[in-house]
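All protein chains but one are shown at their positions in the complex.
For subunit A:
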Amino acid sequence: MAVAQVAPATRRGMPMLGVIAVALVVISLIVGIIVAITVPTEEHFSVGVANFTTPPFLSSIPWFTRAMLLGLVAFALALSFWLAMSRNHKLVPGKRQYFGEWAYSFVRDGIARDQIGRDFQKYLPYLIALITFVIINNLWGMFPLTLFPTMSHVGWAYSLAVISWLIYNVVGIRKHGFFGYVKHSVLPAGVPPALWVLVIPIEFISNILIRPVTLSLRLFGNMFAGHLLMLVFAGGGQFLLFETAPVINKFAGGFALIFSLAILALETFVQCVQAYIMTILSAQYIGSALAEEH
């Protein structure tokens, strides 16, 4: 029912987006072909950690790299997205407000309220900031001119994980008191005393030590691996197609280039899912720190 009502609006909006998408594809194809033909490449093709280095634009400002620029733009985009979406609200929403409310309630009801429960509104701003910032930075990995997921530099992910870790621990300590929270988080209710020796270290390690590590490494690893995969298929396909002589390599290269589109689609999906997972796990950690009992 709701889908049927929304469909005409999106259909009317499609041509503009379609034109932009087609233009981007054409531009990147032309640029890619020109680069492939004109710029001489090395004898051997290799993909590795070196591909993730981003040089500073100016050597006098060593910290202002391409990754930093992408992060900054993502921040600006996230900020302007929410400011634009929350502006000029009416009781009966128009298209823009409808989309804004959909995005807002996706995080508010779908993530924060489900995972945290009663006091979710206090933590909602952080979750909104987190998911927006992460998803835009992840999606940089699929746009032709950016083509670099910011979160594949592990520093960004560490920082976000530490913030989530600080929030859920501080929240838990404020709710249960220091010792209460420690007991709450290392000792699930209903464990017989004989098993405490076993359960307490496991719970302590998993809840206090491992969580921030998994939170950040999951995000980083997915972005890193996904970008690596795309480099292998696109770069390797291009290398085989243009730089090597045997005919079979041309076929393989062409196939790899075509298949890289499927990889791109998969990576787009992974980028969105990872932003969602990062946010929903942060919310879940906050929720379990606040919970009365496990």
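Here is the rule we go by: a contact is a pair of C-beta atoms (placed from the backbone, for glycine too) under 8 Å apart; a residue touches a chain by one contact, two chains touch by 3 or more; residues count from 1.
Convention: contacts and distances are computed from a predicted model.
**Student:** Leaving aside the chains you can see, what is the UniProt protein name of the one that's missing? Options: "ATP synthase subunit b", "2Fe-2S iron-sulfur cluster binding domain-containing protein", "Cytochrome c domain-containing protein" or "Branched-chain amino acid ABC transporter permease".
**Tutor:** Of "ATP synthase subunit b", "2Fe-2S iron-sulfur cluster binding domain-containing protein", "Cytochrome c domain-containing protein" or "Branched-chain amino acid ABC transporter permease", the absent chain's UniProt record names it "ATP synthase subunit b".
**Student:** If the hidden chain were put back, which of A:L217, A:C272 or A:A291 would touch it?
**Tutor:** A:L217
**Student:** I'm checking contacts with the chain that's been left out. Which of A:I27, A:L72 or A:V170 qualifies?
**Tutor:** Residue touching the chain left out of view: A:L72.
**Student:** For the chain that got dropped from the picture, name the residues of subunit A it touches.
**Tutor:** Looking at subunit A, the ones touching the missing chain are residues 39, 41-42, 46, 49-56, 63, 65, 67-68, 71-72, 74-75, 78-79, 82-83, 85-87, 89, 91, 97, 100-101, 104, 108, 121, 124-126, 128-130, 132-133, 152-160, 162-163, 217, 220, 224.
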